[in-house]
Structures are given as structure tokens and as C-alpha cells.
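A single protein chain has been omitted from the complex, and every remaining protein chain is retained in its original position.
Here the chain labels run A, B, C, D and E in written order, and each chain numbers its own residues starting at 1.
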Amino acid sequence: MRAVLKIGGSLIQDEKGDIRVERFAEYAKVILKLREENTEITSIVVGGGKTARKYIEAARRLGVAEGLCDEIGIRAAQLNAQIMVGALDREAYPTIPETLQEVAEAAATGKIVVVGGLQPGQSTNAVAALVAERIKADMLINATNVDGVYTKDPKKDPSAEKLDQVTVREIQEIINEKGFFAGKYELFDMVALKILERSKIPTWIINGEDPKNILRIVAGENVGTLIVY
Amino acid sequence: MRAVLKIGGSLIQDEKGDIRVERFAEYAKVILKLREENTEITSIVVGGGKTARKYIEAARRLGVAEGLCDEIGIRAAQLNAQIMVGALDREAYPTIPETLQEVAEAAATGKIVVVGGLQPGQSTNAVAALVAERIKADMLINATNVDGVYTKDPKKDPSAEKLDQVTVREIQEIINEKGFFAGKYELFDMVALKILERSKIPTWIINGEDPKNILRIVAGENVGTLIVY
Amino acid sequence: MRAVLKIGGSLIQDEKGDIRVERFAEYAKVILKLREENTEITSIVVGGGKTARKYIEAARRLGVAEGLCDEIGIRAAQLNAQIMVGALDREAYPTIPETLQEVAEAAATGKIVVVGGLQPGQSTNAVAALVAERIKADMLINATNVDGVYTKDPKKDPSAEKLDQVTVREIQEIINEKGFFAGKYELFDMVALKILERSKIPTWIINGEDPKNILRIVAGENVGTLIVY
Amino acid sequence: MRAVLKIGGSLIQDEKGDIRVERFAEYAKVILKLREENTEITSIVVGGGKTARKYIEAARRLGVAEGLCDEIGIRAAQLNAQIMVGALDREAYPTIPETLQEVAEAAATGKIVVVGGLQPGQSTNAVAALVAERIKADMLINATNVDGVYTKDPKKDPSAEKLDQVTVREIQEIINEKGFFAGKYELFDMVALKILERSKIPTWIINGEDPKNILRIVAGENVGTLIVY
Amino acid sequence: MRAVLKIGGSLIQDEKGDIRVERFAEYAKVILKLREENTEITSIVVGGGKTARKYIEAARRLGVAEGLCDEIGIRAAQLNAQIMVGALDREAYPTIPETLQEVAEAAATGKIVVVGGLQPGQSTNAVAALVAERIKADMLINATNVDGVYTKDPKKDPSAEKLDQVTVREIQEIINEKGFFAGKYELFDMVALKILERSKIPTWIINGEDPKNILRIVAGENVGTLIVY
Partner (left out) sequence: MRAVLKIGGSLIQDEKGDIRVERFAEYAKVILKLREENTEITSIVVGGGKTARKYIEAARRLGVAEGLCDEIGIRAAQLNAQIMVGALDREAYPTIPETLQEVAEAAATGKIVVVGGLQPGQSTNAVAALVAERIKADMLINATNVDGVYTKDPKKDPSAEKLDQVTVREIQEIINEKGFFAGKYELFDMVALKILERSKIPTWIINGEDPKNILRIVAGENVGTLIVY
């Protein structure tokens, strides 16, 4: 079983931009443990977090074109990816691929391939979906800072219910109608959904503040929301 | 004045997949003429046309993953791009860039950079928008097989009116409400619109069956629809 | 035992340029079967077929330099190669190498490396010979649309005999004297012969319209012509 | 006249790791102004600053090998370099070279080439010296957070005198004897000195907190220390 | 007027493998002089000379595959090419391209592109022809250690006459009949002839022991043999 893991930037960097060293170590431990079992995290996509936002904001103030701002965000995500490579040590592919073809070539060596962003115009969610599709992963685990997909915004409405399963159409309706995911699932992430849907990749949205949730998902526990097709 | 030109695949290849040699020659003539004047076509993005569709269809029948099908379509578009390089001869950058960074590096030489697709998960419309944004083009000319954006589907409803100008929001409404552009502007192209909007790139949608429409646009004639922000 | 397989473009594309999907599937099946046995098809070189000829013809009509026409043919062959990569799925190296060094690097991963053309001025026969030489293959299987090498042109002279074995010198004599292979083995292919000869690579010329002939050759059946040194 | 400019990381990032946006803008203004005059800043080498130190420290805590920590520092410097590219806009080479050969190739286009670190085991001072040597620069301007080279540590000893000119041997003696530059010019920087010496590149050490010092140096004012050979 | 210059390895290295430093300087002087006039040496192809033969011989004794021996010869030629780059200084493209596409990209910068070998299975004569074809050169000057093409071997037969002009067919006849060029124009060079012929590139064979012969050719003097089509 081959899985791709997306780790949101906020899970590995705090709001001041400091690196969550312990968190990196926890993720590395979980990933290496899974590798010894029957689920292999073939590739990891890491977000750019606060470093990305800080550099992009500076760039915008200098009047830098949006396309180049995207590249700056990608470089920041690659910096986080390089830390993850270091944490995984010899099990990781030693460099950070910069195109989907390079991801595929790196994966051919059997090492864990860690990726930051790839090209402008794509969120890291879209990158994770593209990587999962390109290397024919059996599953995508999207570690975010929420528990899963809710019917309404749980912070505002106590009647909000976490969904165990959700279709792409349902996600779109939730976004359109209530929009409580608005800050998270805007247009570029529509691309991620579209790619997941066309390739029917089973995708879990889990709370990544506890990396052990990955082990729970793999063990069959229901600790997030599964996107079904 | 720097412009990017997108040429839809159907304009340079017929439905059987044969190359429209004369059409390539006409485009080359127009582009080289503009280069001598004050509007420089800095980069050209070429679609994959029938060759792309034929190869992708074959790949799908073989069970090839969608992500790889995208790469096959990109390669087909690059084949068309190489023909355009040949037609432009010494004024063209001699090879076909495969990432946005390579596009930017090639453009730094001052040659006309011809591009097919870049990475999976992006339509050639999105590629054209990204290229225009990355090289800070002053204008994007999108040569399609229609005259511009209509209020309704002109083939079905004689009351349809061609719009001289249109906002991104209006395009989205037309797509959602009437959907007569459905086959053309589906989700991935939303990405193109999003990019154009964030960088506010003046974009003309013109009928590319007559390449001289490019000269008309540059001369100030209103022969298509301008996307405004 | 490591073998290189050359598949002529006409075997996988028909005269209209349509992809022979079933044929690709048959080849994939034979190659994957051999991989489980003791003969490993380490690398496959695929011709450009009708797509190559169509695009080159269009390029020539546009006055494109011959060297660039070669590159266009190479790109077309790489398009066919990408389809083969898709058909072989996870056993194939995921991208298409573009130099002999990249072929060697890709082969170091143990995956099946699929190659289109490499550089201008070389036929795909020469590419196959160079690849076989570079990765020290024990055998080259050249799948064509004929049964092997004949003493005369079998279509014109009923007394023509298929040769079970042939030396490079004999091939050259047949070409020079009667030239019935003229359309096939012209000058550039002399390079292929020269390379095979200097590295003494046992080479079978077989009829590739039936991909199972590859299994027959490996099983010791005499279904083509063997070039000996 | 061709010059290389080294900008220390602390000049463009504060101690919290925030980007000094105004400082970037000032440098861009000075560099573009010089480009219109007779001194051309051909290449700029930018340090990694606080971002580099923060990521390296996190990596070390995770037990990452020192060689990889160097690469992480290089990536951080490249992030700063990308901001500088954005600030210089069309006059800058659009991407960040990663080897000395790529620096040379980029410089061949006539654009300003911005570089972060290159390879592990080299300080950005050494990188600046290597770049100056490779592109045959006539001058290297090293913008630091001190006024130049002093006979003693000016912060500790009021009798310290700033030297207008200094030889490499004198720098070495100052380092060995009192070592007040100890934190700055340790062993790896010996490599920088060695390279400057072998190629006899006139090198100014100036206070880069005021980017206009670059204009003063070029105008013949003595606002720093010149290394002579 | 754009020309490609091929310099045989024996012209720049003596039989012991020592570098003919003065000869390199003479060539650089002639090339830079022409660049100021109306004939531009756009690209230079340099042979591997004695260094190539010495290393290939050692490799063969170690049982190295012929394909890899070719690569070793190419590396040796690239070493000579790098010396030529140094001699031409800022007018030369700073690195040595390794594929025909890289040659074309380098040539797009307007610098003189110096090339050693490119890929296995090609003589440097073939490389020179391919380069001339790819960059659409108006002329190829092949500097060898003979005065031109003779009707017979001038060392053996005093009635041998130097030909002012020669067709490809005549060269082939001379090779076949008398073979006095045997050591020079064997099979791989047939590829060179074939390429020159298909692209009809005017090609001078001159004695390169006196680099000023290049100036004489350009001035219209008849100091060698011209291949015509």
C-alpha cells in the first residue's frame, strides 16, 4: 500500500516562524514506523508555513509579480522539505524534486521523496494530489489543523457535525453555501479536488497536530474525514 | 509593449490531426511583423490539438494514470511548439522550455520563447496566464476558434451578443448560468482566470482563424473581447 | 541476461497515424512476462512512426532546417515512448531519457528504460545499438515489419531465402548489390551496423507484427535472422 | 567596469528574521543607478541571515549531518536572493544559479545575476570571491555591518584605527594576533582571502547599513578598507 | 555570415599529448579578428587529440565498453574545448554544451560556443556538421592537417592534384577507389558528409597548421578544397 502524506505548513512552524523541531521528529518517527509495516509513505508534501507567508509579504511590498511570489513560497516550502529529509535521514531521497517528473524519477529509487511546492499557480494541496496521481498512490493523507470536514463551521455553530465520509460534490456545496472552509479551500484547491476526483484517490483529511493520527487511519480507526467518489 | 500569445491547438491542426502548415506560416509572419514594430510577442503558448487528444485517448485505453496522460498531452503540445520554433527560425528561442523558470531564463535572451504545456494539472490557458505573469507581459492575446465572449451561446440563440469587454466575474456568471462555454472554460481554466485577475493582465479573446486579428487588436481595433479588472 | 528491444514505429502506429493500442498492450504483456523469467528487457527503443513523418513533412514545408526536423522526429518517438511507459506502468522508468548518459543513469535504478530518439543524425536503429552497447546488453532484438534478412527481395523474387544468420559484411553486400533493403538500411543505419560490430552484440531481426516472436527467440526458436560477428 | 557585490545576511534581515524590505529597495535603487553609469554590478551574492541560522539550528537539533545543514543554509540564502531578483525586476536574471558554471552562463545574458550560496563547505564570502574570479570582475564590494578592517577591535579599544588599505597578510596577522574579527573571518573565509589573492581582485570592505556607500566607493571616496595585493 | 570552425585535435596537441599553447593563441586571435569583421565564427568544434587516444587506449585495456570509450574521448575533447574558451575569454560562451539543444541555447546568447564531442557514435566531423546545420551556419571550415582533398594520395603519388572544389559523390569515389583518406574519412565520417549534403552547407577543408588560412578563405583566397552540392 502506497500513500502520499501532505503536511500543512502550520503543523511544522509556529506563528512566529520558528521551526517545530519536536513535531518534525514525531512525523519522522511515524513515517519510518509505517515504512517497516505494510503502508509505505512513498512521498511527503510539505507546506511553506509562516516562512512562506513572511517572504511573500515582503516580496509583495517590493512590487514583485505574483508569479514570482509563488516561486518564493515554493522555495520556503522546499526549505521545510529539506528539514524533513534531514529528519528521515537515509530513508529519504536526498534532494528535493522540483517538477512532477523529478518526483517520479526520485520515487523510482524506492526512497521517501519529500516535496515542497512545484510550480506557480498550484497550492500544496494540488501538489499532493498531483504527486499521488503521478506515482499511482493508493491513498492520500492530508494532515491539517482541523479534525476533518464539518457540515458547518464548528467554531461558530455548535450543531456542526464532523462527516466521516464526504464526496467532492458535498465539499463543493459546503464551500459554496456556508463557506466556513473559505480561507482554506478556495479556488486553487478546487484543482486539488478535481485531480483527486478524476483519479479517484481515497483521501483522508485528518488533524495533523497529533502525527499518530496517521497510524490510527492506517489501522482502520476513523479519526478524520474520508473523501469518497 | 510585451505580449504573450496563446494559440489554441485546433487553429494549427485539423480534426484528422494534420498540421495546418499555411496557418503556422501566417502566424509566423504576423509575429515577426509585430516584432519589428512596437509590440513584441515575447512568448507563444501552443495547444496540443488533435495529436494530444489522440495520444491521450490511446493512453486512457491502456489504463495509464491521468497524471501521465497530462504529460502525454504536454509532449504533444511541445511537438506543435517545435514546429512554431522552426517557422519563426532565428527569432525564436531554439528549444522548448519545460518549467516556468526555464521560460523566464529563455526570455532573458530576448528571443521569442515558444511553449507547449508545462506541468500536469494545468490547461494551456493557465500556462499562458502563468507565462504572462512570470515575464510581466503587458497583454495576453488568446487566439481561439470563437470571436470573443458572448452573452449566450451564439450557435443556439440568435439574441446572443458579443461583449467588447468583460470582467472575470461576468465570465464566471456566464459559465455558471448558461454554460455555453462549458466545453471550453471548465474548472482548470478557472485557474487561468484567477491568475489573470490577481495580476490584472489585460487579455484579449480573439478569433485566431484569421491571425491578422492580432495585428488589428494591436492597432486598436475591437475584434474580440477584452477581459478587464 | 539483459536485452534491448527496438520496436519500429510502424508496428505501433498505423498509416493514418492512429495508435495501435492493442499492439502496445501485447508488447507490454510480453515484456513484463520476460522480466519475470531470466531474460530482462532492460531498455526499449521506440520509433516515431507516422506521427514523426507527418510532423517532419510539415516542418520541411515550412523550410525548417534538417537538424531541427530530426529533433521533431525525436519528439514524436518520445511521445510513443511515453505511451509505452504508461503501458508498462510501475515496471518502467517514469520519464524518457534524452541522452545516452541519462539512459545509463535510468537503467541503474533497475527499471525498464523506454527511449525514443536521442540526438539528431541518428536513426532509432543506431540509438538501439548505442543503448545496447552503453548498458552492456547481451542481446539486441530488432522488431521490424519483415521476417528477417533475405538473400533477395522476397516480394519481387520467389527464390529469395531468409537467412538464419548473417554477418555485417553480408548485410552490406546485400544492400550494395541488390539493395532490396534500400529504404530501410541506408547510410545512417550503417552506423547502427558499425556499432553492433565493434561491440559484437548478438542481434536478432524479427517480425514484430507478432510480439510473441520475442518469446520464441528467447526460447531458442529460430524465427528471424541473427547477426553474427 | 564590472563589479561583484556581496551583501551580508544581517543587512537585509533583522535579528527576528524579518525581511528589511526598505533595505532591499535601497540596494535595488543603488544597483540600478550604477548600471546606468559606468560601473556595472554584474553579480550579487546574498547571505542567508537569520533565516539560515534558524533553520540550521533546527536541523542540528534533529541530528542532521553538517553537510546537509550547509545546504539548508544555502537554500535560505537563495530565498533572500529571490527577493533581490524581484526587487531588481527585469534587470535581474530571473532565476538563482546553483553552480559557478550556471553563474557564468547566466552572466553571459548581460542580466544582473543574483546568487545565494552555491555548494557546502563555502562561506558566502568565498562564493563572492569565486564568482568575482569566474566572471573576471574588476572589483568586489563586500558590504558588511562594520566600517572596514581595524587594527584592533574598535568596540573594545579606543585606539583602534580603521585601515584604508590592507594586504591579505595583514588581515591574517590581525586575525591571528588579536582575532577581533574572529567571529567573522574564520577558517572558511581564509578560502575567500586565498581566492582574492590568487586572482588579485581589488576588494572593498564597506559598511552596508548605508547602501549609498557603494556609490561613494565607485565615486572614489574612501569609505571602507581596500584589500590590496 | 555565420561560420562553424572544426579544429582537428592534432592541430592543438602534439603527439606526446602536450598542449600547443601558441597554436591555441593563434586560433583565438584569428577568431576574435573575424568576429570584428563580417564573418562570425559562431561555434567551434574541437577534437580530442592525443589525450583522447591515450585515455581511450587505457580504457580499452581495462575492458571498458566501446560506448563508454566514446564518452571518454568526448570528455577529452571537452577539456581541449575548455582551454579554447579560456583563450577566447569574454567572447566565448563560458561552459561547454553537451547536447545539440544546449549548443543552440548557448548560441542564442550571441557568444562563441565551443564544443568538444557530444554523444557516442559520432566523430567530431559529424558533430561539426550537426552544429552547422542546427544553428543554420552559412559555412563550415574544417581545419585539418592536410591542404585539402587530392585526387590521389599526395605522399605516394606525385601526380596527385589538389581539388579546388569537390562534390560529396567525388569524395566518396576517392575514398572507395584509392582510399588515401582511409584513416580519416571512414564510416562515421560518412555521417558528416551525409549531413552536409542534406543541408547543403558550403564546407572548406583547409590546412589548419596555419590558422591564418581561415582569414584567407574568408577573404576569398583558394587555400583548400570547397565541398559543393
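As a convention for this text, a residue touches a chain if its C-beta (ideal position, glycine included) is under 8 Å from a C-beta of that chain, and two chains touch if they have at least 3 such contacts.
Because the structure is predicted, anything quoted here is derived from the model rather than measured.
Here the missing chain is touched by one residue of D:10, D:119, D:151 or D:207, and it is D:119.
When the full complex is taken into account, the listed residue touching the unshown chain is A:109, out of A:10, A:109 or A:151.
Only one residue from E:7, E:30 or E:76 touches the chain missing from this view: E:76. Interface with the hidden chain, as seen from subunit A, comprises residues 89-90, 93-95, 106, 109, 111.
For subunit D, the residues in touch with the chain missing from this view are 65-68, 71, 98-101, 118-122, 126, 129-130, 133-134, 136, 187-188, 190-191, 194-195, 198-199. The omitted chain makes contact with subunit C at the following residues, 101, 104-105, 107-109, 134, 136.
Quick note on the criterion: only the chains that are shown with their structure count from here on.
Ranking D-E and A-B by contacting C-beta pairs places A-B first. Averaged C-alpha coordinates put the centre of subunit B at 43 Å from the centre of subunit E. With centres taken as mean Cα positions, subunit D sits 36 Å from subunit A. In subunit B, the residues touching two or more other chains are 65, 68, 71, 89, 101, 109, 134, 136.
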